[in-house]
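Here's a structure for you.
Every protein chain except one is present and positioned as in the full complex.
Moving on to chain A:
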Amino acid sequence: LAGFGNLMQDVLWCFSQVKGTVDIGVTEADIISTVEFNHTGELLATGDKGGRVVIFQREQESKNQPHRRGEYNVYSTFQSHEPEFDYLKSLEIEEKINKIRWLPQQNAAYFLLSTNDKTVKLWKVSERDKRPEGYNLKDEDGRLRDPSMITVLRVPVLRPMDLMVEATPRRVFANAHTYHINSISVNSDYETYMSADDLRINLWNFEITNQSFNIVDIKPANMEELTEVITAAEFHPHHCNTFVYSSSKGTIRLCDMRTSALCDRHAKFFEEPEDPSNRSFFSEIISSISDVKFSHSGRYIMTRDYLTVKVWDLNMENRPIETYQVHDYLRSKLCSLYENDCIFDKFECVWNGSDSVIMTGSYNNFFRMFDRNTKRDVTLEASRENSKPRAILKPRKVCVGGKRRKDEISVDSLDFSKKILHTAWHPSENIIAVAATNNLYIFQDKVN
């Protein structure tokens, strides 16, 4: 992977594109709720609160315009989920797309899973560039021809037409979750996938929609005894029997599906010991893990809690091997962050293709990258002020106290309504997609 940023100083991030409109008031439906590249990085999918999916495709690189390193343009868009009302339980079901996960490509069509709180759907996205012409029984408008007028037999031929991209729902996996789905993960066997809600995880076969296996159930017999919920889950990238799930108590469990049908007993339990004298009202809330991701290598897992990102070695359960502070200056703001509910924001985290750099979002449209090798980190901002083509992003700095330098921003000036919860990193190149409320930013490293 030539030119792959192993040293933070070698990678200069530049603005590439921004999608979405500049609105004074943001329509809630336009808020982006998930972003995901497919396995080749050719496609980039977004889901929003309005239940819509937009897929962008990278254009072929052209020798005429070497600086435009493959821009992403709209390829397909469709309404994936619609709002529902469960009359039996008096429950409103949001159409918000919680997660999108791509299946690896096995033929000309693309497949993805999209889910809201209750229902997972398998969508097929395919191209049509030919159309049959010359039907025997109907004319070109589709009207039936008078049979008595037909004297010659003709066979339709396929003729080229303008490219049309169609999205069709191929499977609907419904009615398997009492609680709200937070994660879906495609298994490396490409035959099964899992869906996780607050208390249960189900295993599905792509071909079967009316049944799923329950593989984790942490619902207590007496709900009064409920102490933790499942916050995220993911399959191991290579071992189809292994998966992890994280909890609201800051722990991660690794399970092996070969040991038993119901994986309530974990194979490994990852938890960092906490100094009891440091414990406060906020301790458990800020330790709740909002995202868990396996490294591409499968050797590590990364977790995101409110203030940090941690990297764990699968072979060491008693503490993470690396801890990165995302915005520790918020520790002295926890009271107001609790009052305005920001303390419950669920940030995601991502690995780069070589597992050398990790990225996560913060407030004020800031996002952070940590280089695991050099231990350098950088704070960048997704803003239309830095949106000139190929403009290099200037590192940002938050001033904690005392004298504020000219280009620094003080903690009290941070805009907590501008949160970067969802980001994605191209599987092999230095291209990132950052969702800033209703706008999608695409950044690339500088082309020399």
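What we mean here is this: a residue touches a chain if its C-beta (ideal position, glycine included) is under 8 Å from a C-beta of that chain, and two chains touch if they have at least 3 such contacts; residues count from 1.
Basically, contacts and distances are computed from a predicted model.
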| item | value |
| --- | --- |
| Omitted chain (choose from "Sorting nexin", "Proteasome subunit beta type-5", "Carboxylesterase" or "ARP19 protein") - UniProt protein name | "ARP19 protein" |
| Residues from chain A at the interface with the omitted partner, ascending | 19-21, 29-30, 32, 46, 48, 50-52, 54, 74, 77, 79, 82-85, 87, 89-95, 117, 179-180, 198-199, 223-224, 226-229, 248-249, 278, 280-285, 288, 331-335, 338-339, 438, 440 |
